[in-house]
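Report on the structure given below.
With one protein chain removed, the remaining protein chains of the complex are shown where they sit.
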Amino acid sequence: MVGGGQGALIGGVHRIAARMDDRFELVAGSFSSQLERNRATARELGVAESRCYADYQALLAGEAERSDGAEVVAIVTPNHLHFPAALACLEAGRHVICEKPMTLSVDEAQQLAAAVEASGKRFVLAHNYVGYPLVQHARELVARGELGRIRSVQVEYLQEWLSEAPGPDNRQAAWRLDPARAGATGCLGDIGVHAFHLAQFICGQRVSEVSAELFNAVPGRELDDNVHALLRFVGGARGMLWASQTAPGFENGLSIRVVGEKASLRWAQESPNELHFSPLDGPAQRLTRRDDRLGADIARGIRIPGGHPEGYLEAFANLYQALSDGLNEGTETPWLPGVEDGVDGMHFIAATLASSRAAGAWTALQGAGGAP
Amino acid sequence: MVGGGQGALIGGVHRIAARMDDRFELVAGSFSSQLERNRATARELGVAESRCYADYQALLAGEAERSDGAEVVAIVTPNHLHFPAALACLEAGRHVICEKPMTLSVDEAQQLAAAVEASGKRFVLAHNYVGYPLVQHARELVARGELGRIRSVQVEYLQEWLSEAPGPDNRQAAWRLDPARAGATGCLGDIGVHAFHLAQFICGQRVSEVSAELFNAVPGRELDDNVHALLRFVGGARGMLWASQTAPGFENGLSIRVVGEKASLRWAQESPNELHFSPLDGPAQRLTRRDDRLGADIARGIRIPGGHPEGYLEAFANLYQALSDGLNEGTETPWLPGVEDGVDGMHFIAATLASSRAAGAWTALQGAGGAP
Amino acid sequence: MVGGGQGALIGGVHRIAARMDDRFELVAGSFSSQLERNRATARELGVAESRCYADYQALLAGEAERSDGAEVVAIVTPNHLHFPAALACLEAGRHVICEKPMTLSVDEAQQLAAAVEASGKRFVLAHNYVGYPLVQHARELVARGELGRIRSVQVEYLQEWLSEAPGPDNRQAAWRLDPARAGATGCLGDIGVHAFHLAQFICGQRVSEVSAELFNAVPGRELDDNVHALLRFVGGARGMLWASQTAPGFENGLSIRVVGEKASLRWAQESPNELHFSPLDGPAQRLTRRDDRLGADIARGIRIPGGHPEGYLEAFANLYQALSDGLNEGTETPWLPGVEDGVDGMHFIAATLASSRAAGAWTALQGAGGAP
Partner (left out) sequence: MVGGGQGALIGGVHRIAARMDDRFELVAGSFSSQLERNRATARELGVAESRCYADYQALLAGEAERSDGAEVVAIVTPNHLHFPAALACLEAGRHVICEKPMTLSVDEAQQLAAAVEASGKRFVLAHNYVGYPLVQHARELVARGELGRIRSVQVEYLQEWLSEAPGPDNRQAAWRLDPARAGATGCLGDIGVHAFHLAQFICGQRVSEVSAELFNAVPGRELDDNVHALLRFVGGARGMLWASQTAPGFENGLSIRVVGEKASLRWAQESPNELHFSPLDGPAQRLTRRDDRLGADIARGIRIPGGHPEGYLEAFANLYQALSDGLNEGTETPWLPGVEDGVDGMHFIAATLASSRAAGAWTALQGAGGAP
């Protein structure tokens, strides 16, 4: 693991997720650039002192010397380190599971895609929300044609935790609001890109153009904390995307509605064990996470019966499970987010920034395959 | 009443609404341009044959000759007749309650505003959704500062009934899809303008600019059936507006969310007896329609205790009740929609059409008081 | 109208309900035993002074002398007057719509049933909640066999308004807590009997036995304010009934769940425009109040399309509408509650009181047709 020292949030999540199905063991890490924090974290996690490294370079060098060196590296640092660390890992022949946004620029993203290709190693991007079984089922409903042609996609990701200027001890907030570590965007890169990925994932269409307005609700911030955007998809669907980190009352409100000619569906991350499907010609249905009603591929990621709620950690663990399946069985899990999703995400960020600066002009996502 | 013949929907709604509190009596009408339908409607409604008129001109002329002539005229025709009928009524010294959209153009709207001013008569625009007590309370919460400065307003109005090409007998659909009777817009003028009004109403801020994309989900239609729009408000708030009449699973899905710096609120027309208020510093609250917890002005429009659901007809009746109060008591009901709301609505329609034609360029609403 | 003077609640509800469809006119009344209140009410309601009577006897005598005397009498008094007033009305040849509980005893109920029979007049008991279209549809789903054999029925009616000792000005509370006017029960007769009626209505089975515990949550009350009961139905179903008027947070929480061998359903009065149907072999469905999906008989009581909420007043108005239909067309509306429902209700009250006094012993409802 690179990153994830004491006080970090997402590192702990990765560790639980990796442990859930007993497929991974945490053997080495570079948890923090601060020496003491690094060591203390290793001790707490039971990682041998000899395998607690000062930085990712040292980690890769050290592990390379061992016959039992780490096979997979989880990169859970602030944004600016995703790219160099991931690149180094791939070049060192390690599989990677990396936090989003994948890089700080489209150019880096493309370099990383090339590196994945060249390395022949697995690269998983932590768009964890598609690990929810019912998100995968939503995608399947669309793919099967149950909604007919898609008309409108409404996706939103709302949080309240940056509604006010954060206190000095808020490590999570500190780097996210700092362009040097977060990159050129705040809310857009932190959560907007999750919403973007979810929309593309379920609809099976790539976004071709965006018309956006970024703004700051809290004065004095260098980076956006709100995103209002209109979308156009390659297949002709239209959409709207709303992201905010300054929305009181919303804890982690990622949700999506997809309207098709024959039916609509909606799913919300805070109630992840239900999926609503509303056909034009009959009553609305509430679908639940039941392995006997979902496809076999999806059912792999279901550990307990319907009615026994699974949550964020289980969905996250499904990424690790699928990575492990892929390594063990040599298979590809179609829903597992990879480096191409990261390239798309960086295109989305770039186009959204450009559109917002150009007074909302419709701006193409490079490489998305052209406007509808 | 002008319009509202057999087979019409909204005429019947006006009649029940007017009757609800026993303040109005239906005494005369021109219900249909078709002679037989007109007469049959009058018989069914117990309107004397002598007061069943061929058109609104005849109605105004006939009633003018009576000492007990109608005092208030309800205009419930297709869109293209709103303006001439309302103008004539005002000039004939009648109070008017008129369906939306108020006119077919900004110019007509301004003429009508001048006519109201000149006549000294009451003019009520049937933005009926603000008749719901909890909508009025939402407005009060914002006005009182309970949300702090408004950051984002999300409003939507979704229906499914035009998801497919309507059958030949669907009188409601026929005129709404016909530019000659509906005007230059379909969904935008039919329901988008309700959403616009609700947003301005609750936020107490006028929309200054819009960036929009209108589109047709059902091929072959001359008028839009979907609206995606970004909004800017005079006071600095931003917003998003989504309207659709081709959204399977949505029967009459008007809803709004307002995000402020201190709290958020949300309300949905299909569950009108609850209002959700979520402060940043405490748990979300579910407010109900209880006369002992709402302001005295709002409580006037509450007929039965909390927990006894009131609905669409009661909210609609509140417009008639407030009009009656105004006539009887000489007072103004601050929430009652008037001709200025209609002028704003026509500005919104015009700017949205213009923006959509200009590839989503931010377009100012004339007269809204300038951009933030 | 008998009862319904100023300050009363249910009288005003009856008046709006009767007016909703323009089928009834309020022409005479004995609104209050207090002279001044009686007259003031008449003036407020536009009832001629000459037809404002001191009591129901005077009303019946006065109206009998007129060729245009009232045809239907609404009895909306405290409980103790239901029986004598209804009996007198029937004997005077008037149709009656009467509040519940129908009488103070089984014996009175049986006398009234005989009087209805003898008079040939209509008698409607105001179990208003079955006026909701989706309640009628729920009954139809059961009758059609969509649930299969009924296993368990769970019904509850919860209010909070008597959670504390009421203030001296609370006229609603005063008579309900006074055995002289309310009869031998409080909560049981006031709302428990509504829950009982709803259960029998939807399930199409009569309750055969009850095992109950009545208790007082607020010390010092002479009458019960809470009911806990187990039920057995003639057809073999079992049930549970919970009623309370001391339940903080519940405004008017009447709801029912019916579990059958093939499916379950649930409906709640505070969200009356949706009915949930959950088959064993598929996803749960949310049914809405749409006239195109409900039977023609039920659709009569639907005034506006799905998605436009109808509420308590509309459901109540459906009793008046059905009564009017019956009088005009000479037909019987199968769902309209009549005197037999009142007899059943009084049997239920008697058996529940008896069971509670006998430490919860299973107690048969006389006349219900025997235990399963």
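Per-chain numbering from 1; labels A, B and C assigned in written order.
By our rule, contacts are C-beta pairs under 8 Å (C-beta built on N, C-alpha and C of every residue); 3 or more make two chains touch, one makes a residue touch a chain.
Model, not experiment: these values are computed from the prediction.
Undergrad: If you put the missing chain back into the full complex, which of the shown chains would it touch?
TA: Counting the whole assembly, the omitted chain is in touch with A, B, C.
Undergrad: Using the document's definition of touch, tell me which of C:84, C:166, C:279 or C:338 contacts the absent chain.
TA: Per the contact definition at the top, the residue touching the missing chain is C:279.
Undergrad: So one chain is hidden, and I want to know which residue out of A:216, A:273 or A:324 touches that hidden chain in the complete assembly.
TA: Final answer for the missing-chain contact: A:273.
Undergrad: Kindly note down the residues of subunit B that lie in touch with the hidden chain.
TA: 277, 282-288, 293
Undergrad: At which residues does subunit C meet the chain that is not included here?
TA: Subunit C touches the chain not shown through residues 151-152, 154, 160, 163-164, 211, 213, 215, 217, 226, 228, 230, 238-240, 242, 244, 246-250, 259-264, 278-280, 284, 359-362.
Undergrad: Tell me which stretches of subunit A touch the chain missing from the display.
TA: 9, 12-13, 15-16, 19-22, 45-46, 159, 161, 250-253, 269-273, 288, 290, 303-314
The rule is simple: only the chains that are shown with their structure count from here on.
Undergrad: Just send me the rotation angle from a CA overlay of subunit A on subunit C, rounded to the nearest 5 degrees.
TA: 180
Undergrad: In terms of CA centres, which chain lies closest to the overall middle?
TA: The most central chain here turns out to be B.
Undergrad: Using mean C-alpha positions as chain centres, tell me how far subunit A is from subunit C in Å, no decimals.
TA: For subunit A versus subunit C, the centre distance works out to 55 Å.
Undergrad: So how far apart, in whole Å, are subunit B and subunit C when each is placed at the average of its C-alpha atoms?
TA: Here subunit B and subunit C have centroids separated by 36 Å.
Undergrad: What positions in subunit B touch 2 or more of the other chains?
TA: 250 - these are the residues of subunit B that touch more than one other chain.
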